[in-house]
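Written out below as structure tokens is the structure these notes cover.
A single protein chain has been omitted from the complex, and every remaining protein chain is retained in its original position.
Our next item is chain A:
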Amino acid sequence: MAALASKNSTMIGRIKDPELPTKWVAPKKPPFREDILDEKIVKEKILTHKKQELLNRYEKEKLKNTFKKQLCIEMLKDGFHKSFRELDFILKLQIQDRYRVGSEHPVWERPLLDNENDKLEYLCKKLNDAELSERLNDFKKVYWTNLDLANYFLLRDDSWLSMYFFEKCLTIAENKSNNLDTQLLAEAHGNLGLSYERETDDYTAKSDKIKSSYLKALKHFQDYYNFAKGNDFSFSINSKDFSKADINNLQKIRFQNVEDNLKNMESPSVFIDACIHLQRIFRIVANKYSNDSQEKIDYLTKALEVCKSSLIGSLEGQASFLLGNAYTESGKLDTALACFKNYFEISKRDKDEENFGIASEAIAICHEKLGQIEMSIEYLEKFLTSVKNADKQYSRACNCLANIYNALGKYELAANYSKKAFDNSRQINQLDQIENNRVLVGLAKAHANLNFFNLNVELGTRKTINNLLKWKYETEQENTLKDTKTEEEIE
């Protein structure tokens, strides 16, 4: 019964096997003679070759010409003769520039612009745009096109060419008959200043070309500052050629040499940007190229004025600090003190703990040099009270106080403070500070024990010699040396 049932089920309702093909396809016959196959292939090749169109005369020329020549001819054909001349000039400029940096610079290993096709193409396209806008007297567009070119080459690390275009932007902006905004003029100066600063990387450290580059950069930054002053400009990106990543990179390149605390500043306004760069250049020139301390002070004073006008507390504070240092170097301690006080006030106002600490220290040192030790102790105690416990400023404060007391001879107090500093730094687990403070503690304690050591040696009694020996073996016991009186004396 079961068998019949199963048979029935196989006959009725036959389920199609999905793997079997629904249509029967004849299998391919392999050619039984290989030379016929070869002939067939050759015939097919000839047919397809005949079907190909003959190349136009000008397409042939395109294939024969170099890429650069083809681009030039395209430009000239459309009447863009200025672009052609400029391209020619740029290619010659590249070779000149390579000689400028000397024949051993790594730039010689990079290919010449003639051979870099995408750059050439972009360059020609933009030059054509610029020429077209120039013919229509649309100078703003010319400016933006040149700016795009400069940024493009900056991103691709061709700083010689980006400097050429930044200079062009400046001439366009300066030309009064073009009626461009002051903002563009200011930005042009700023960009050119940055280019000159970048140029200093090309030279070896001993060359005096660095100085001239820095001075040129200085002049441009000053113009940048003057034009940006009093106006509320902000950077705007008009170009469609750059992705967001590119724009970020450009901003990074712009802020390459700026101090770390300012690097993360989100899209500063034009004026702030000018202040940042100008004061930076003043500082560099002051440190490297001032002939005497008076000149250095001059530069740093100018930097301070700039920072004041920028209304950024940290900038002003830093500038005051450096100026104060310069004054102390040249010996004018009173003015130095004034500067440090300024720094102190600002960091107090901005509740900037670290700078507050540095300021207090500086003031204390100043007072010490002037001989007003009580004032310095006062300041340091003020500092201590206003500083929280579990902070590295605390250990710094303690260290400063310890230094002062060491100098005064009050070794016990010094040792006390040093120990506090050491404990603090152990608490917050800062390794370098721990080592530092450990040494300082040791120093302070050693100084403290010095007197007693001398006394022990002088007296030379059995008790004292015992003390000394005991002390040598067990230096942790602090009071061994102090106990100089013998049993006999006590009695």
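Just a few scattered comments:
In the analysis below, a residue touches a chain if its C-beta (ideal position, glycine included) is under 8 Å from a C-beta of that chain, and two chains touch if they have at least 3 such contacts; residues count from 1.
Assume contacts and distances are computed from a predicted model.
Not every chain of the complex appears here, and the one that does not is recorded in UniProt as "MYND-type domain-containing protein", selected from "PDSS2 protein", "E2 ubiquitin-conjugating enzyme", "Proteasome subunit alpha type" or "MYND-type domain-containing protein". Note that of A:K50, A:K77, A:K351 or A:K472, the residue touching the chain absent from this view is A:K77.
Checked against the hidden chain, the listed residues A:K43, A:R110 or A:R135 yield one contact partner: A:R135. Residues 58, 69, 72-77, 79, 81-82, 84-85, 88-89, 131, 135-136 of chain A touch the missing chain (whole complex, contact as defined above).
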